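Shown here: the complex without one of its protein chains, the others still in place.
Moving on, here comes chain A:
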């Protein structure tokens, strides 16, 4: 008893000949179907080349277009010819011209001998699997499809719409439950001849001829009626990409294919000489491994599909430029933005860096230049600190910065001095953690002690700018992790919010910090604000400061720094 091979061939005849020879030499009868579209000359040359092998036959030719009945008709005729001509064939294996046997044919024969009544055909009901491409699952069995999906997509889609609107539903023949699955099956003589000689065959054909992609459902559904034992999987390793096209194997897949232990793989690139050389001349016995195990290949192709459909978050490049809302993560990693902290605390940046282990930059959107950590002029990825380059495309600057430093948490300062447009992008980015002490810009002004009229003008401008920033942060579209305190609120209990922010950054073990940052000396700040008010410039963003404050722990530098005890 042996296995008969049906090959559906339409191109790469040199390779098809090689493979047919391989099967035939191993004692398997082969029936080849050549697409009717192939020219007579090519066909006769091909059949001539295989004429020395008596167990290779050619079946009646049909025209085979993707997803049409021709493919089923071709398989039917070839299967009939196989069953008639080779009496001792027990399993019939349907393959294509670009399939390649990976294991010695004897192993396939042994494998099937051990399972004489098993049909290997992937066959699932449409309700249970999300395989379909094009959005038609159950409807492929209940609508009419006179137009080609490939050539006449417009008419195809319109007709589907019309039929949906009219609630067209074809009657499915009695007893048939539509199933679908991979078209590359291996069926027993019993099941196959039951399908082909069934009194219902004409009826079934009439129905399936009008089904969409019948080659994925005809045998898959009918095998369910006749088979004694279905293994719902294909012995052929065949992976599909997101458009329903098969992935192609190349020379560099050699080791992967070896380790997969599958019997047959498709589709092989016709110029993959190493694969044909390796598997047809020296197929390695899988020794103690019996069951096919395509897990690793599955993972590689699943990853490829994922890359094509979802891509790498936060990457903008020549072949990935998502529309707004489709970024799947505007930036590559989480990052923290601090507004007002560096103004309120002495040496905030080094402290933050020690407390979190993150890379802490200054104002990277400062008007003069990007203040990268450590005063660097160029950062990871050769990102320049030049302000003009940065502002030419500030969003690209931000996404580049986060992309280039993947793996190291980024923190940077922001403020009302800085180029404001980028705040809108950050506010909508769920990766951003934005913490604002509103009004803290007044501290450097207060400490600078310059000409009051100039200070007043600057304070007014900064307050206006910050007000606009806060508006953006409070927009309902903002998706960042945003916290806003007024300055008065913040210095009431500065350590609690700080601890919260640091914990959220979560770089190090969660613990109380050993040292706290020191708040700038604010003696007289209340008076400073009052003076601004007296000049008609009402500073409101910092909250209510009393003119003469009650003594605060951090109010004077003479006191010991405020420490949180563990």
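Points worth noting:
One rule holds in what follows: contacts are C-beta pairs under 8 Å (C-beta built on N, C-alpha and C of every residue); 3 or more make two chains touch, one makes a residue touch a chain; residues count from 1.
What we mean here is this: contacts and distances are computed from a predicted model.
With the options "Ni,Fe-hydrogenase III large subunit", "Glycosyl transferase family 2", "Carbohydrate ABC transporter permease" or "Branched-chain amino acid transport system substrate-binding protein" in hand, the undepicted chain maps to the protein name "Glycosyl transferase family 2" (source: UniProt). For the options A:247, A:334 or A:354, the residue in contact with the chain missing from this view is A:247. Checked against the full complex, the one of A:138, A:206, A:307 or A:533 touching the unshown chain is A:307. From the set A:69, A:403, A:441 or A:490, the residue in touch with the chain omitted from the display is A:403, counting the whole complex. Here the missing chain is touched by one residue of A:27, A:173, A:381 or A:449, and it is A:381. Contact between chain A and the unshown chain involves residues 241-243, 245, 247-248, 250-252, 269, 271, 300-301, 303-305, 307-312, 315-323, 326-328, 376, 378-384, 386, 388-389, 392-393, 396-397, 400, 403-404.
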